[in-house]
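Every protein chain but one is kept in place in this view of the complex.
Entry: chain A
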Amino acid sequence: MLTRRTLGLSTAAFALAAGLSGMAPTMAQAQQKTVVEFWHGLPQPLGGQLEEVVKGFNASQDKVQVNASFKGSYPEAMQAAIAAFRAGNAPHIVQMFEVGTATMMAAGPAIKPVYQLMQETGATVDPKAYIPAVSGYYSSKDGKMMALPFNSSTNIMFYNKDAFQKAGLDPNKPPATWPELIAAAKALKASGASCPFTTSWPTWAQFEQLGAIHDTPFASQANGFGGLNAELKVNAPLYVKHVQTLVDMQKEGTFRYGGRDNKPDGLFPSGECAIIHASSGLRSRIAKEATFAWGAAPLPYWPDQIKGEPKNGIIGGAAFWVMTSPKRTPAEYKAVSEFFTYLAKPEVDAKWHMDTGYVPVTFKGFELAKAEGFYEKNPGADVPAAQLTRTPTTENTMGLRLGNLPEIRNIIQEELEKAFQGQQPVQQALDTAVQRGNVVLRNFERANKN
């Protein structure tokens, strides 16, 4: 008994000593450096790649230590940040998905806009260095940068070249318009393909991008940029015609509904579906998993619904927001701004773009990737950036600034599913979506009025 107790005690003492000695250097370091807490919402492998970027910054200087921690998916990271703010303990930086932008902007004193941070700390991140479709999404009405853009993506089309060949289609001429896509899908079906065409992100790809490309509003008040009193416009003729097309294609077996958000992603690399509209970020997975020749192309458009050429698509992905806390010191804000200046460097941007499949967010980053010959080695990898930059942005292609957009996306997906099930005609489905979505917008307006 005695020996056992002595043994236990000595083990405990040893562990304690080891723990203390192990901690000592890190504590000493932490005292010298300003520590910045950074919460992100990227699962592996992207989360690890993001943490590499943070490590790169930490190694590049010796005054600031950024601690990156994974807080679950985007909505979970958002919840964690909100709860921490309510407890007076918000992280310095939180990564927020693009659909949370309006919520963050309405948060007033909870956030410190990036332009203000830069003014106060004397650092410079030039908004003009960023691709307008990217910076516009995260800017206030008068063009001031509210958050730092980082990982942005857009929707593009991936297609199976082998399946195109088999169906007698030219594998180097992907469909550029919807009538061409419909014809291609028919040919694919005739050649025995069980799923000619599917779409990931039904709301993002088939509503938000569709509106931007055709310069048609998704919501009034310049897609919500003009004020909280915006109303949805997704029951306009363009959207009705488009969804009706998808419903008809589904009936004749040329389109398959693969589920919500990014659930359908796997249908393409497995070879099941020959064409998919998906996030440009799907590229790395396809490159890893697909056992067939494939290509990437811009999203198709409706020639009869468009004036002039197709406009730029809008972005998805996330940006970095600076949060406030009663305990914050100027030194900490200074540290945050140094981190942001590092992230805005073209070489950091270009490396992140080439490693992950996200689009370059700065013009110089795009140029750098070009100069390194990335697009020659990876044909089609420049499609997302090209689609984002092909025209100057209009008020319909800047992005969306709508409160509780995640909920609106779900409402549209729900009503879409009811239309695909044949429970309701397309016009009625979209009318209901508008009506339900407007209730969400009115509630947001009410909860956030000053």
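Here is the rule we go by: a contact is a pair of C-beta atoms (placed from the backbone, for glycine too) under 8 Å apart; a residue touches a chain by one contact, two chains touch by 3 or more; residues count from 1.
Everything below uses one rule, namely that contacts and distances are computed from a predicted model.
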One chain is missing here; what is its name in UniProt, given the choices "Dehydrogenase", "Peptide ABC transporter", "A alpha-helical domain with a conserved ER moti" or "sn-glycerol-3-phosphate transport system permease protein UgpA"? "sn-glycerol-3-phosphate transport system permease protein UgpA"
Hidden partner sits against chain A at residues 75-76, 79, 82, 85-86, 103, 106-110, 257-260, 263, 266-267, 270, 272, 404, 406-407, 410, 413-415, 417-418, 420-421, 423, 436, 440, 443, 446-450
